[in-house]
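Structure below; questions to follow.
With one protein chain withheld, the remaining protein chains of the complex are depicted in position.
Up next, chain A:
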Amino acid sequence: MHTTTQQIDNGVNVTALLGAREALAQAPQAARFTWRAHCDWIRGTHSQIAVEDFHGLGETQRHRSRFTYQADHPEVFAAEDQGPTPVEYVLVGLAACLTAGVAAVAQHRGIQLRSVKAMVEGDMDIQGILGMDPEVRNGFDDIRVTFEIDADASRADIEALVAQSQKRSAVYDLLTNPTHVKVELK
């Protein structure tokens, strides 16, 4: 294990994160976060989603700006392809979450990263969403993530990074464990 954390820089402020962990141990209520997305239907399968505010550390927080996303379906679905499909956003989330985890864990372990690339693929049989076959599930039945990591560390250490990033990933957890989902009409 390296101990020269000062000399490496993956752009992750580990000191701040460790500080937050200590502070939250005293005030666990502040650790409850609520994330939000606001969705507006445009037309067909095209929607626009905005992400701006969220709740955490006991109060409403704001991103530095309002981020907007288009979601749609490709032309092979007889749609207009104004944006990625919702399931591709799930892959986006998984890739970003695991990659952020790799960077944070590498920083904490004193591993300098030079490049991290992830390729995420999700397989699904659309007979499920088309209601053609009740035995086919709607969602992904397989997701594969392939990392290519160039770092100042042994392969075993890099493998350990990838493993630890899964262990602490919110999106990985969401995809591999059930979640309560409540959908209501206002």
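Keep in mind that, in the parts below, a contact is a pair of C-beta atoms (placed from the backbone, for glycine too) under 8 Å apart; a residue touches a chain by one contact, two chains touch by 3 or more; residues count from 1.
Just so we're on the same page, contacts and distances are computed from a predicted model.
With the options "Urea ABC transporter permease subunit UrtB", "Putative flavoprotein involved in K+ transport", "FAD-binding FR-type domain-containing protein" or "Poly(3-hydroxyalkanoate) polymerase subunit PhaC" in hand, the undepicted chain maps to the protein name "Putative flavoprotein involved in K+ transport" (source: UniProt). Take chain A: the residues that touch the chain left off the picture are 134-135, 176-183.
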